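Only a portion of the chains appears, each positioned as in the full assembly.
Chain lettering (A, B and C) follows the sequence in which the chains are written, and residue indices restart at 1 in each chain.
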Amino acid sequence: MQFLSDNAAPVHPSVWEAMRRADATDAPYDNDALSQSLDAAFSDLFGRECAVVWISTGTAANCLALATLVPPYGGVVCHDDAHIEQDEAGAPEFFTHGAKLMLAHGPHAKLTPQNVAAVIDPIRDDVHRVQPTAIAITQATEQGCVYAPGEIAGLVDYARSKGLKVHMDGARFGNAVAHLNCTPADAGPAHGIDTLSFGMIKNGGMGAEALVLFNPASAAEAKRRHKRAGQLQSKGRYLAAQLLAMLKDDLWLANARNANDAAARIAAAAGSRLLHPCEANEVFLRLSVAESERLRQQGFGFYDWGVGAARFVTAWNTDADDAERLAQAIAAL
Amino acid sequence: MQFLSDNAAPVHPSVWEAMRRADATDAPYDNDALSQSLDAAFSDLFGRECAVVWISTGTAANCLALATLVPPYGGVVCHDDAHIEQDEAGAPEFFTHGAKLMLAHGPHAKLTPQNVAAVIDPIRDDVHRVQPTAIAITQATEQGCVYAPGEIAGLVDYARSKGLKVHMDGARFGNAVAHLNCTPADAGPAHGIDTLSFGMIKNGGMGAEALVLFNPASAAEAKRRHKRAGQLQSKGRYLAAQLLAMLKDDLWLANARNANDAAARIAAAAGSRLLHPCEANEVFLRLSVAESERLRQQGFGFYDWGVGAARFVTAWNTDADDAERLAQAIAAL
Amino acid sequence: MQFLSDNAAPVHPSVWEAMRRADATDAPYDNDALSQSLDAAFSDLFGRECAVVWISTGTAANCLALATLVPPYGGVVCHDDAHIEQDEAGAPEFFTHGAKLMLAHGPHAKLTPQNVAAVIDPIRDDVHRVQPTAIAITQATEQGCVYAPGEIAGLVDYARSKGLKVHMDGARFGNAVAHLNCTPADAGPAHGIDTLSFGMIKNGGMGAEALVLFNPASAAEAKRRHKRAGQLQSKGRYLAAQLLAMLKDDLWLANARNANDAAARIAAAAGSRLLHPCEANEVFLRLSVAESERLRQQGFGFYDWGVGAARFVTAWNTDADDAERLAQAIAAL
């Protein structure tokens, strides 16, 4: 029973079917009918005009978004635990040609106007200092927590007051919406964010994320950077098909709900072991080496998360019985 | 009847099956068993130790290879019609951090020691001039021609004598091998090239090319650059599956042969219209506007190629009857 | 008697004096009174509002200008003999983060609407091709020729019609104005160019060029890039002093006239050996190896310029008698 990563999950059957249907010959790159329909489909979902670029990884989605928002000599405020800082191998610096990540500190990997201000207020506005140009937030966060609509709105207002753009890393955006039980727009786009990487791969897709640009005029630049980064696949219709399948009948939401429910079951059994509120599909627990060992002997797979802690991740296909078994095993420690 | 691009072809059924079989949960990124087996599979194919990185596009494969061979302040000699110069949106400059493409001229988009020398001999070896560091050749070339083993050997020897590395863009490497009727090693790797992008997508794959590094010690650097470029997909097993399916029973070769045969049939009908020898799966013809129009009215799809010329591309799935119909239509012009 | 390079000339006495006067303590970087006065001084010279950044080399001046005009994914059309292509070691690619130089061909190293069109008209406007964003011209050109005001106006009009910015490399701008006998504005700025690197070093300065931005709103970005490139010297007042000394009483023009007069004397003696009209301070001659040898034996220093040719450069301090001696020696060959 695997709780290592939602990245390891299989592809959802509906996504497979949509890909197979895309097999008929069509125009290469993103000139096919499916790719051409993405802008409308996502504009519809968010109730707001947007342009969408399919892209093969969340790394590329986030970094390409930042490259359209931030000049090489600018800075991006993010949490010190942000994926773009910790786990993307310098991709933000590569795509932006050297912009600087500026690290804010705070609980649950969340930015707030206060912890962003603590980073940017001391920065003198002169040519010797890199100036912040954008903030990047993750919905749900790297610690499994979710920004409420009001928190997003507050952050965007604050960012605007400082002249900063806002990017949302939505690797688990579906899980956030499922938790909030709100419209997808309300989980971010409605409040004025500039760009969103809407993660589909962990949530049932194969190799297509949606980079959503809420300033459609920036699409031309984004598409040049996308090609220049070697991301413009020649058989793009298979990527578009994945995204459209995820949108169809809100499959993304159903999948996220399944993952969240399994995580909630596990978290409920964890009691005071919980390191962060479990609001999406990740459960972070205090766990001694001996306890971890005992769980692994029962067949549960998961990552240690620093010393004395562990991370359990559920996915769209996590079996409720497996989650139940893990919950009971944790309770029994 | 579509002869626009092999990029538009569907995915081969055997590739689909292999992808479906990869659906079982496995480790993310390239830690799965399939990805881990690639080095051995390609080393076996080429009879030479190599490391292999799956990657989503030929653009990225070529440019990542160049980034491991050429410093930012170096230069790459390529043909003025090379895909990396003409059609990759500045990706070589992006991945290499600004290396310069140095353009050689000659028939059939081929480099020779002579036309490379014409580029590099006049370059003074001082700090004011960008110094050449590598050459990049395309097998088959952008004009549908194939380097014979002896030509490759001669070029590599020449390059070595000048201290230059050699990259081979093999977007249509399978078609070249099919034409040469030699071992895959003999079409390039056996002669000492440093890197090869072995194209699978045009030839029956979906979204996975093989970047082959014949200096396996460079794999560590290549993998860091690969991740940093947003190319390390989290469900990499689906890409590895594609590559392995193409290798199995030499599917890549059978597919390439089918495409080449169809192209040969068309070329045979073209007579003096042929602009380049047809040695792979592309046919370049002299064709007036009126003649193009006539062919299109008969339902043939193809691209104009400059003024008074046109390109017809066949693919792994081109129907022999369709090729025959096109051949007859051309003969009847 | 040295005709190798105006780069080897000493510093003009008036420049030395101005530098010594700047020795009194003042604010660091470009916060001193002299640096702060540059915008006004150059705006006055050109009769047009501009912002000026001192910078230590022409290389940096040209490339920083291009970085403000061209995105990393854009292109710059220049002559194939342009200094930015031939002699700046990839600096344009470094400062612009990989923009592509697109090479036009034509006599005397001059761009014309026709030879620019030959480069850009075939470029399809799609994401696969790097799109041209700017043109860069050199006044006087790398072959010692000068654009007439009407030629500049025509080129700028053409560039505007194509949506292209215009940079002027004015390493020998003073020599061009001296030849044209026009206002400095008329030699370029009056016709709508966007940026000018006004060369002072070859013409009597020590280590300060003037980067002139005719869109003063771009100064903030240029100054960030300038600092980021390690060009913001801490004792900037010594650079500002050089530029102001060159402007005072039109020293730049007097110096350029001296150099041009010496070159004209040499060119007049060269007759049919002249490879290009001598319009500035460089003389390019057909010269056999034996003839070159004979001149060198008489003590004349100069560079061979390819096979069977040589370049003679005069400077602000070239002695008229030396030029006369060289002229007679050439006539006597």
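We take it that a contact is a pair of C-beta atoms (placed from the backbone, for glycine too) under 8 Å apart; a residue touches a chain by one contact, two chains touch by 3 or more.
The structure displayed is predicted, hence computed values, not measured ones.
Of the identical chains making up the complex, 3 are displayed, while the complete assembly in this file numbers 4 copies.
What we mean here is this: only the chains that are shown with their structure count from here on.
Counting steps between touching chains, the shortest path from chain A to chain C takes 1. Seen from the Cα centre of chain C, the chain whose own Cα centre is farthest off is A. Of all chains present, the one whose mean CA position sits nearest the global mean of protein CA atoms is B. Taking the mean of the C-alpha atoms as each chain's centre, chain A and chain C sit 50 Å apart.
Chain B and chain C have Cα centroids lying 42 Å from one another.
Multi-chain contact residues of chain B, defined as those touching 2 or more other chains: 88-90, 94.
Listing the residues of chain A that touch chain B in their complex gives 2, 4-5, 7-11, 16, 20, 23-29, 55-61, 63-64, 88-91, 94-95, 201-202, 206-207, 224, 227-235, 238-239. Across the interface of their complex, chain B is touched by residues 72-73, 75, 86-90, 93-94, 97-101, 122, 127-130, 306 of chain C. Listed in rising order, the residues of chain C touching chain A in the complex are 71-73, 97, 127-128, 131, 221, 223-228, 232.
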